[in-house]
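Removed: one protein chain of the complex. Kept in place: all other protein chains.
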Amino acid sequence: MNTSVLLISCPDQPGIVAAVATWVAGVGGNIVHAEQHTDRHDQVFFQRVEFTHADTVTIETLRAGFAALAANWNMEFSLNALPWRPRTAILCSRHLHCVADLLSRTTYGDLGLDVAAVVSNHEDAQKLATSFGHPFFHVPVTDAPGGRAEQEAMLATVLDSLDVDLVILARYMLVLPPAIVTAWSGRMINIHHSFLPAFVGANPYRQAHDRGVKVIGATAHYVSEILDEGPIIAQDVERVSHRDDVADLTRIGRDLETTVLARAVRAHVEHRVLTWNNRTVVFG
Amino acid sequence: MNTSVLLISCPDQPGIVAAVATWVAGVGGNIVHAEQHTDRHDQVFFQRVEFTHADTVTIETLRAGFAALAANWNMEFSLNALPWRPRTAILCSRHLHCVADLLSRTTYGDLGLDVAAVVSNHEDAQKLATSFGHPFFHVPVTDAPGGRAEQEAMLATVLDSLDVDLVILARYMLVLPPAIVTAWSGRMINIHHSFLPAFVGANPYRQAHDRGVKVIGATAHYVSEILDEGPIIAQDVERVSHRDDVADLTRIGRDLETTVLARAVRAHVEHRVLTWNNRTVVFG
Amino acid sequence: MNTSVLLISCPDQPGIVAAVATWVAGVGGNIVHAEQHTDRHDQVFFQRVEFTHADTVTIETLRAGFAALAANWNMEFSLNALPWRPRTAILCSRHLHCVADLLSRTTYGDLGLDVAAVVSNHEDAQKLATSFGHPFFHVPVTDAPGGRAEQEAMLATVLDSLDVDLVILARYMLVLPPAIVTAWSGRMINIHHSFLPAFVGANPYRQAHDRGVKVIGATAHYVSEILDEGPIIAQDVERVSHRDDVADLTRIGRDLETTVLARAVRAHVEHRVLTWNNRTVVFG
Partner (left out) sequence: MNTSVLLISCPDQPGIVAAVATWVAGVGGNIVHAEQHTDRHDQVFFQRVEFTHADTVTIETLRAGFAALAANWNMEFSLNALPWRPRTAILCSRHLHCVADLLSRTTYGDLGLDVAAVVSNHEDAQKLATSFGHPFFHVPVTDAPGGRAEQEAMLATVLDSLDVDLVILARYMLVLPPAIVTAWSGRMINIHHSFLPAFVGANPYRQAHDRGVKVIGATAHYVSEILDEGPIIAQDVERVSHRDDVADLTRIGRDLETTVLARAVRAHVEHRVLTWNNRTVVFG
C-alpha cells in the first residue's frame, strides 16, 4: 500500500467532506488521518486527508482524477506521495546551533531531508557540513564596491543550481533580496529569535532584555517580502527572569530556535501546512 | 439554526467518513467542526461531528434517523444538542479553590453549568455556596460506629435526589464507595493533585517533595473502580525547584488543579470526550 | 518570632552581602531567605533578605537601625513586616474573570488582600462584589459633555477616600489620566491580555488572531505614564492554533490573565519586586 496526502482549500459549502470522502473511497483508498478547518469569518474550508491506496494507483492518476472534483467545488489542492524527502539547502551565518541540529536530526532519522548543501556567508559551518558529508558553499560578502549585490547574485545562482525543493534559513543573518524571496515563496522557512511580532529586526534578545520581558521565544515562518512578517508556522517560548542577561537569553533561546525550526520543517515536509491571508493552518 | 453534536466509535472500515458526511448533508446539516481519530493498534474509529441544521429538525428525529446508519456500521454513538447545560453537583471537602473557581466560572459565563448544589463532608464551603446562590448540603462523617457507611448512604441519597447529570469531585477527599462510583460511571470527574500515574493516593505534594521532582502536576479523570486509575481527561504541569517546600507545592498546585479541572469539565460539557480501553479521546 | 523583609538596591561594591548579613546577625535575626542580583551592565546590586527576629524588636527600630548602614553604602531600601495585608481597590469593567478570581483567592486564603472595594465603570461586577461581602462603587462615564473627565475626577476621589495601599486593574478598560497614574506609581498593577510588547492597545486577541500567532499571552505590569509600557512583573503564554478564533483566544486567555495577575499581586504583596530602569527584579 502507498500513502498519499491531499491538501484542500475552497469556499465553505455543505457537502464537501462527503464529496472528498466518497472520492477517496472510490479510488479504493482508506483514510488514515483527516483533519479539517473552517474559517468562519471568511467562509473558507481547509482539509488535509492522508490515505492509503494500492501501489498500482500512481500519484499522477490520483491528481488527474481529483482535478475534476476540485473544479466542481472551486478548490485549490495539492496531492502528494508520502514520505516526501525534499532536496534542501540550509543557509546559515556564524551561529551553528540550528544547522547542527538539522544535520543531526537528518542523520538519526528524525527529519527526512535530502540535504543538497549548506550555504553560508561565513566559513564557520564548513567543518560541520563536511563532517556530516554534505557539500558546503561559501558565499561571502566582500568589501569591494557592490560586494553585497554580488553576493546576492552568487547566492541566487547557487540556489538555482542546487535545484532544491526547500530552503531553510537556519540563522542566516543577511536580509535576502526580493528576487530570491519571490523565487522561493512558500518554500523558504526562516527561524526568528523572538516571539513575533515582538522584537522584529536585529538583536531581538537585546531588545527583550531591555524591555524586561519574562518570556522569550522563537518563531518559524515562511519568508515573505516584508521582513519578519511572513506566515507563522510554529512558535514556542521559555520563561526567563531578571537573572538572565543577554548572553543567557541567547543561550536559552538556542534550544527554542532549534526545536521550533525543526517542528516547522517537519510540518512542511509532511504536507501539513496551508497558508492563507498571511496566516497558516497547520494540521496536527 | 440549531447546533448538534455527534460522537461515534466503531470498528475502522473504509467509507465511514463519507457515510456520516452524506447523512449530515441529507438532513440539511452543515458540518462546522469535524475531527476523527483512528486507533491503529485496535482498529477503532472515533469521530466528533458538530453541525448546524434547521431548528425544525428535533434532536429526537436526528437520533432516530442516525440509528439506522449506526446499526449498519456497528457504531456506538451519542447525538446531543449544543449548548448543553448539565445539572451538576459539586463535591468538596476543606480545600475550596476548585469549588470557588467552578462557581466563579459559572457566574461569569466561562462554564455552562447548572449548579444543583454544593455538597461536602465539611462546612467550610457553605458560605461560598450561599454567596453564589446555590444550595449547600453538609454530609459529615460522624464519630458514631458506622459513621462512614452512614455518610456514604446519605451522600448517595443526596446525589440521587438532586437528579444531576454530572458530579464533579472538586477536591472531595473521601474515597467513594463502589455503588456511587458505578452509578455515576462516565458522569463523575475528579481532580487529582499529581501528574498521574505518579503519586497516587494521599498527600501527593508531600510525595512529590520527598522524591525531589522538578515538575508537579494535576490530573482530571473520570472516576472508576480503582482509585486514581480512571481515564485521564486532562493534565497539566508546572516547574518547581528545591526552593519549594510542601506548602509552596500546594499553593502552586492550586492553579493547576483549577485550570485542569475546568478544562476537563468543559470538554465533557461540550461532548468532546470518548472513553475507550481506560483511555480518552478528547477532540479539540 | 516575627518575620521582616528587607529590599535593597545600591551601586555594586565588594562587601555589601557581608555588611547586610552582619547587621541581621547583630539584631539577633536569622536569615530564612536571601536572594541577590547584580546588574553587571550598570553595576547595580539588588537584594531581598527575609529574616526572623524577636517580636520585641519593632519594625520601626529595625528601620532606624538599618538606615545608618544604608547611608554608608548609598542604598535605597525598604523594610517591612510580613505578612503584609494591603488595603486594596480592585477596578474592573465588564469582564469579570479577574475580579472573580481575586475575590475567590482572597476568600480561600490564597492571596492576603484586604479588599476595600470593587470599583467599576459598569454595574456588571456589583452582584459579584456583594456576594463576597465587599463594597461596590459604580463610577460610570456619562454621555453628558465632559462625562469622561467627570468620571476620572470621581474615580480619583473614590480611590483617595478608600485610602488603599494597592490598586489592581483587573481588566479595567479605560485609560487612566496621568494624575491617577502618578499618584499610584509603583502601587498600581494592570493585567494586559497579550505578551507585551506584542499587541499593545485595544483588542489584543483580535490582533493576535489576525497575525496568526501560535502562542497568546498575558502580562501583569506596574502602570506607568505610557500605555502598556510599564515595568513587567509577570508574563505567561499558552499555545494556540488556527482552530482558535477570536472568541477561543479570549476564553483561553482568561486563565492566563487570572493566573498571571494573581502571580504579580502575590509578588508585590510579599515584597519581592524591585523596579529599576523600567524593568523589574522579582525575587522567587
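Order as written gives the chain letters A, B and C; numbering starts at 1 within each chain.
The rule is short, and it goes like this: contacts are C-beta pairs under 8 Å (C-beta built on N, C-alpha and C of every residue); 3 or more make two chains touch, one makes a residue touch a chain.
Since the structure is predicted, the reported quantities are computational estimates derived from the model, not experimental observations.
Of the options B:27, B:82, B:198 or B:252, the residue whose C-beta touches the omitted chain is B:198. Among A:100, A:139 or A:213, only A:100 touches the chain left out of the display. As for the chain not pictured, it touches subunit B at residues 37, 40-41, 195-199, 210-215, 217, 231-237, 239, 241-243, 245, 277-282, 284.
Residues touching the missing chain, restricted to subunit A, are 95-97, 100-101, 104-105, 107-108, 110, 128, 131-133, 241, 243, 251, 254-255, 259, 262, 284 (touch as defined at the top).
What subunit C contributes to its contact with the hidden chain is residues 14-15, 17-18, 21-22, 24-25, 29-36, 38, 40, 239.
Keep this in mind: only the chains that are shown with their structure count from here on.
Both copies, subunit B and subunit C, contribute mostly matching positions to the interface they share, with over half of the numbers common to the two.
For this pair, subunit A with subunit C, the centres built from the Cα atoms lie 40 Å apart. Centroid to centroid, with C-alpha atoms defining each point, subunit B and subunit C lie 35 Å apart.
Each of the following residues of subunit A touches two or more other chains: 40.
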